[in-house]
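A single protein chain has been removed from this complex, and every other one stays in its place.
Each chain gets a letter, A, B and C, in the order it is written, and its residues are counted from 1.
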């Protein structure tokens, strides 16, 4: 009953197989191989336009490199105050960005509203030279609360951002989970709504370690090769990074894996609701947040369930759950219905 | 006939198997797993003392993190003017080190002599506050010329460095290749000779992507966890990094792989000598540098051999080979005797 | 009627005289002169303990260098969300601090309360390696709202900070203005209350360009010389920086200048109150913030008065003044009673 993180899962079998298959013969290092070229082509197909893509081994690297590429050191990145990038990456964006500033904004369910961004851009003094210049907006899709931005929400946010000259970045560590919930294409959920650059995550979704920074306008990817190398993120045996991504995208494996994870989250949420434990936010991806009564918590821990407490200031208005009581339950491609059902049973057994 | 780099080889089969075996069940992310703990224990055994080890996916990351940890931003790192870290990492040490300075020194066959370091430390004004402070010395083992530092050479270099308060780092991307050539232990080739911190490379030697920064005095590894995370080098599904290293070290696989690569380099050198093509430097690890006549070069290229030209100012005194004529031939765990023999045959066939 | 900033004033005559007097003969550069040594001694006397002091030409430099010295790049600096350092220095602390993070906290009248800091330190996940480490607390004295921290308030804040291992910095751009309002010594308002390092500002108070970073524990000033030089803040003809500071401190000139500025602020506040315009925060230093009716604003602008609108979220609870309506009026050593009276007359003339 492992609901601690989608990072605790292993490698999806087709991706592991692809690594083994790629281990045939020699290949030029540093991305000058055929598998890498194939992934770039495949990403352009998927997104229905020529994109520039840069593979790296971690999400932290992908996010920090993307942000640094769009923001000068004297720039500011608007973001949700509780987003992963601002809270859980030990200052990686500031490091890669030469000391840029993250400006955290509030928003229920870890979602930013266009009005919140508009107000921040209008009110605060920007530029100057006394003030940092608002340069980018970053959104997490699916969010840290397991909620998702619909294309029209993205569109409104991107419009505001672009009006003020900000680039829009999406942290898509769980992009697949968001996408399969909506009846839209990858293009509609990104550049067609105005997104400029994206961290397309495969690791949480089933890879060993593979993330892509995707620029929807290749002209904006200027010095990314140098940034990646200099940051130590140009993997030498690059074909194995590419092989993971290729397998991830082949035959829509990534969507199938995400669908499974979401289904498990739905099943978990349904079970919890039946047990009188209603999630604090709508369950739209592969995460369920719920206020767990102490007794249930103890039973679950005793039964070997693993999950983390979650501190947040983004609860729905009116909901006054003690922060200490909310736990985060994450499902993955590897979660089984049996695990979910056992969890629900232990939680419910009052 | 791929002699371009040991990076063009794939994954050694036992390491690939270990990755597959590690894909069983879930494990805590970010290094809080049993495989990672095991690797740390194993490294302490290997080095015959308690070490602090940090796994990362690339050699650039390992080197840059190690250097940054030992050197303040206003510090200088003494190194060979042609070392990989100074020339081939796009400024990664400067980036991770907050703008530190690499000070390149000359030395035949890419080796620094103790006297050269002593003179640099004595002559130049250091510290001040006008001048940067000499803070670290970095050595490559085996060197970029495929030569190696013997323990007594290391000892002399470390003594000079320590006398002036410098820490000593070894870039051991090809540490195994150096070690198997000398009849010494891993401890004798490192901390017993005075080395403080080391990049222990597994990637070139047979892993998918796995390097360890090893601190021989754990007290000097202070903020490495934060540096690694912030640099985007804390791999989330860390067990797979650890599994690679565990397999690499198990049953002395790493030494066996290195021995094979060295044997292939020796065979190549022997063949070339018989063909009248004497390597410009002694062949002590898995690299052979030779001045290739244009005709031989053309024949080899036509036959599909791959290798790189090598620009250097470290030729032996008196040797006036045109820089443009030296090529680098790298062997790996995957190089076959047949490949070597074919290469020699084509090179020799005048 | 210049109330735009204390930066618009010139140089207090005794300080200008001191610059001229220092222009006699030659002196070693970079601070190796007698005047500089004298300032260090004088500061130690003033603060009743041996301090380490570093003179620099700007407050931005002093603040950023002090903060960077106390905080690692992966550290966080707790501060008031509206403090100068966070809002008006174009990211200088992030730049000098290698990408550190400022964590803004709320507080009425731009003052942090000990409980606010305690809660932030208790609630938020710190360190990790996923999270930045809380490393410093910075307070502005007098604050950006012209209010001041009393010694017992400082003591409570420093206690909380020290309990959690944070260093405490005070941005004392207007330290004199705060000090003369309280019946305490410089020592009581700083290290005796727990302050570790301070930006002691002379520029706004009457110098041409001179600020001192003062470490109350010289052992914590380690690499400040290198940081200052490397930041371009080691003024070569340093005696002129020192001469300004010497004159500033001689015969308590600094206190006299601050007293005058405060008196002018009091006179201004009194006049405005009589005109029905009550300052939004208590006037405790040399700044008056008031909600100016549009008509008064127009009359004042027409009469040539200069001042800035002030955007804030730190208004007293219950006060719902439109942000756009608050203006900041700053007095200085050079402000005259006549200027103040004319301002009040024009403001009042309805």
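Annotations for the structure displayed:
Definition applied: contacts are C-beta pairs under 8 Å (C-beta built on N, C-alpha and C of every residue); 3 or more make two chains touch, one makes a residue touch a chain.
Quantities reported herein were computed from a predicted structural model and do not represent experimental measurements.
For the chain missing from the display, the contacting residue among A:11, A:92, A:234 or A:290 is A:234, taking the whole complex into account. Interface note for the absent chain: among B:100, B:300 or B:347, the touching residue is B:100. Within the set C:59, C:129, C:194 or C:279, the residue that contacts the chain not displayed is C:59. Take chain C: the residues that touch the chain left off the picture are 2, 4-5, 7-11, 16, 19-20, 22-30, 56-62, 64-65, 89-92, 95-96, 203-204, 208-209, 226, 229-237, 240-241, 334.
Touch with the hidden chain on the side of chain B covers residues 73-74, 87-91, 94-95, 97-102, 123-125, 128-132, 311, 323.
Hidden from this view is one chain, which touches chain A at 30, 72-74, 98, 127-130, 133, 223, 225-230, 234.
Definition applied: only the chains that are shown with their structure count from here on.
Using the mean of the Cα atoms as each chain's centre, the chain most removed from chain C is B. The angle needed to superpose chain A on chain C by their Cα atoms is 180 degrees, rounded to the nearest 5. A simple rule picks the central chain: find each chain's mean C-alpha point, then take the one closest to the mean of all protein C-alpha atoms, which gives A. Separation between the centroids of chain A and chain B, computed from CA atoms only, is 35 Å. Look at where the CA atoms of chain A average out and do the same for chain C: the two points lie 41 Å apart. Between chain B and chain C the centroid-to-centroid distance comes to 51 Å (mean Cα coordinates, whole Å).
Multi-chain contact residues of chain A (touching two or more other chains): 89-91, 95.
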